[in-house]
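Next up is a structure, given as structure tokens.
Here the complex is missing a single protein chain, while all its other protein chains stay put.
What follows is subunit A.
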Amino acid sequence: MPIREDVLVVGGGLAAATAALAARETGKSVRLVAHKKSTLRQASGLIDVLGYVDGDGPRANPYGAVADLPEDHPYGLVGEAGIREGLRIFDDAVGDAYAGGHTDANALVPTYGGTVKPTARYPESVAPGLASIDEDTLFVGFEGTTDFSAPVVAEHVVAAGVPFAARGVTVPFPKTFRDDARATRFAKALDEDEAADDGGGVRRALADAVAEHLTDEERVGFPAMLGDDRDAEVREELADRLGVSVFEVPTGPPSLLGLKLEDRLFAALDEAGVRLSTGNPAVGYEADGDRIEAVYVDRKGKNVPYHAEQFVLATGGLVGKGIGSDRERVTEPVFDCHVPHSEDRYEWSESEAFGGHAFARFGVVPDEELRPTAASGEPEFSNLRAAGGVVGGADVAREKSASGVSLATGAVAGGRAGEEA
């Protein structure tokens, strides 16, 4: 008898984790099959639900903004209840590592590009830096970290109209690394309070270097590399030495905040008893009529069947490779579900780089049960649901809704799959 579960979730990101946790809550046996390391490590670690509608925002209340979205948006199917359910599962999984659950309103978080981003949940280390807190701010960058320029961040944050003054300075990190050192290297040096170039600990040396620049600012923001395993301790020590609050600014990939979120979610999956099979891609399926019997996982040239009663497809969108495309057509590669798109590929995009591109909304078309439908509108399979980026209809980059769509559709698709299994 081969590998068999009640519910099989295909994918390894936020939507897949949420779907697996939701399905597990129904008491059924659940397995998650993921290919590469999760795209969470490329993401900021912020949980955005809805910040803009058709380029208009930032919206203060994501729930209020849902009504203004186009009809075929996945939020229309799962409703406010679905969004709240997704956030509940998320909050349970991450515990007090994240803040933002106390309010329905969006928080405004300064990012490493200097934008102020509306988001629903944010790591606890980011919380003291919120743009809504009226405290003058010093942004500190390190020489050699090319993707974080503190003066540029400060300038852009001020230009965004925040209610406080901000300045940016760049200091040498007190321990010299190779020129292209990774964020994880800085984090590790702080974690272990390694010896700085002057012989003392790097935490103290860093605080001293920053203190020289600090005038009457009330808080200091660093790129998110202030420690990994002992991050809270690092921030606390820096704050103590500087006498102001210290926060982290989410960075680009590989993002430590994203890595930590990935770790937390996988720990939550493990604790919940979700089984994990990672490292090999799902490539196809076996069906009996409109019922999927098994998903094939390609184990370096050989297809291994993973059987289940119910399936959730959460393989991501174009970036996560859950949606594929070539010059001719747009596809969903695992189940070959219908993905509507214009035959003329010049209509897939707009000339404006940040315009409302058609490709951004590519994905499977879910019915009210989140089952992908064929061109006819009928479900492709009776026991397959979809969640996250593979679901079409949302322009998550423009709306700042990627995490919310993953959480909400994951919660609903996973929950229903569990109930029916």
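Rule of thumb we're sticking to: a residue touches a chain if its C-beta (ideal position, glycine included) is under 8 Å from a C-beta of that chain, and two chains touch if they have at least 3 such contacts; residues count from 1.
Operating definition for what follows: contacts and distances are computed from a predicted model.
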item: Name per UniProt, for the chain absent here [options: "Aspartate carbamoyltransferase regulatory chain", "4Fe-4S ferredoxin-type domain-containing protein", "Anaerobic glycerol-3-phosphate dehydrogenase subunit C" or "ABC transporter permease"]; value: "Anaerobic glycerol-3-phosphate dehydrogenase subunit C"
item: Chain not shown: contacting residue from A:26, A:61 or A:280; value: A:280
item: Identified contact with the non-displayed chain, of A:18, A:39 or A:245; value: A:39
item: Of A:115, A:170 or A:325, the residue in touch with the unshown chain; value: A:115
item: Footprint left on subunit A by the chain that the document does not show; value: 1-3, 36-37, 39, 41-42, 113-115, 156, 177-178, 180-185, 188, 253-254, 259, 275-280, 297, 299-302, 304, 321, 351-354
